[in-house]
Each structure stands twice: as C-alpha cells, then as structure tokens.
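Take a look at this one; I'll ask things after.
Of the protein chains in this complex, one is absent; all others appear in place.
Right, chain A next:
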Amino acid sequence: MSKGRRWVVPLGWLALLLVATFGMGQLEGVFRWIEADSRQVIYARADFVTLLGRHLLVVSVAAVLAILLGVGAAIAATRDWGRDFLPLVSQLASIGQTFPPVAVLALAVPVLGFGTLPIIVALLLYGLLPIVRNTLAGLEGIDPGVMEAARGMGMSGGQILRQVELPLAAPVILAGIRTSVTINIATAAIGATVGASNLGDPIISGIVNGNTAYVVQGALLIGLLAVSVDSLFSRLPLAGSR
C-alpha cells in the first residue's frame, strides 16, 4: 500500500463524522420518517458540534493522563529500583481488566460527585489498565540478547530506554492505548447519565422520552467517532496490523 493510500479509510470515516455532525439538521426529513409522531425530531438541547467537542475533550484529557501515568508506572516497575513493585502492578492491571467500565464509572460518582470531573477520573483509572498491561508486556517481551548488546555498546540506562526499549515495545504499547481509547469513547457516552454533557446525551434523552430519532442521532455520531478513531490508530506507522 502506498504512503498516501493508507490514510484514505480513516480520513473517509472522519469526513463522514464531520458531515454527520454539521449536517444533522438537514436530515430532518429522514428522522421525521423514523419518528413520525413526535413534535421535534432533531435533538436541540445542545448542538452536535458542541457535544462532539465535549466528548473529544473528556476522552482526550483522560487518555493523555492515562498514557503519561500508565507508561510511566510500567517503566518504573521494570527499572531495577522499582522491580519490587512489578508483581503487584502486573497483577493489579490484569485483575483491573475484569472491572466493568460501567461499575467503575458508577463507583466514581459517590466519591467525586456528579459532573465532568468524575467521568475524567473514571476514564483515566479504567484507561490506565490496558496501557499498563501492554507497556509491561512490551518491555518484558524484549529479547534479553538485545538488551545485553545495548549495554555492551556502553549505552546508559536512559539511552537504552529511549533508543532500544521504547521503540521495540511501541507497537504493543500503541495497541494498549488503542484499546484504552476505544473503550473510553464508549464509556464516556454512559457518562451522560451522571451529568456530563456529551454525545451520550441524545441517546439517554431519546430512551427516556421514547424518541427514537434522538437515539439514532447520538448513536450514529458515537459510532462514527469510535470507528474513525479506531481506524486512525490502525493506520499509525508503528501499529501492527490486525
């Protein structure tokens, strides 16, 4: 595949997402057909651009923090001075994988209250786990011979980390980040039930009021967002193909 062609699919999804976001109002006829009895068929409490922006903001803040903390923690646990923590960190990451995202979100609310903050914290906590697990797997999976050779060449610990370990582990780490972000886009939508306003809003409002058109609008945009982001990740140069 040529260099330019690989971006065709993700850019196509992205364009579709933008067209759907900006042009939802033009589709009134279609939604009128779905939901013939309702007075209003286009979700109007907030415009879709704002909702998409808030959704992206929450997910990306949580993702950046999760990447910094997760990769940092995994690097710390594989250094000589932090190796004592390795068994606990890796067990915690694998046990944490079994926690359902909804339960984590629901448990964050009693502690942190309603609003955007608990969602960011819940997404951060949940998003950490795949990143930690994959970073550990990536760093631990490096051939000891390679490390030996790097040390033999006189590289310092920091140099080995930057020039050998991280580049070699990058595909696995990236796969973890991809899992984390994909799950979080979905979980953030459920966050609409705890008072954050994002693309989950039209869905919840539609389910509550029995207005299928709202549900379809929210679901369409979240679906397009998730697919665009996922396909962007799959085309990144370092990512292994599935």
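Note that a contact is a pair of C-beta atoms (placed from the backbone, for glycine too) under 8 Å apart; a residue touches a chain by one contact, two chains touch by 3 or more; residues count from 1.
One rule holds in what follows: contacts and distances are computed from a predicted model.
> Of the candidate names "RecF/RecN/SMC N-terminal domain-containing protein", "dihydrouracil dehydrogenase (NAD(+))", "Osmoprotectant uptake system permease protein YehY" or "Glutaconate CoA-transferase subunit A", which one corresponds to the UniProt protein name of the undepicted chain?
"Osmoprotectant uptake system permease protein YehY"
> Just name the one of A:L11, A:I42, A:I75 or A:V102 that touches the chain not displayed here.
Considering the complete complex, A:V102 is the one touching the chain left out.
> Where the complex has a chain not shown, which of A:I119, A:A169 or A:I185 is the residue touching it?
Spelled out, the listed residue whose C-beta touches the missing chain is A:I185.
> Consider the whole complex, including the chain that is not shown, and state which of A:S38, A:Q159 or A:T193 touches that chain.
Checking each option in A:S38, A:Q159 or A:T193, the one touching the absent chain turns out to be A:T193.
> May I ask you to list the residues on chain A that touch the chain which is not drawn?
34, 84-85, 87-88, 91-92, 95, 97-103, 106-107, 109-111, 114, 182, 185-186, 189-190, 193-194, 200, 203-204, 206-207, 212, 215-216, 218-220, 222-223, 226-227, 230, 242
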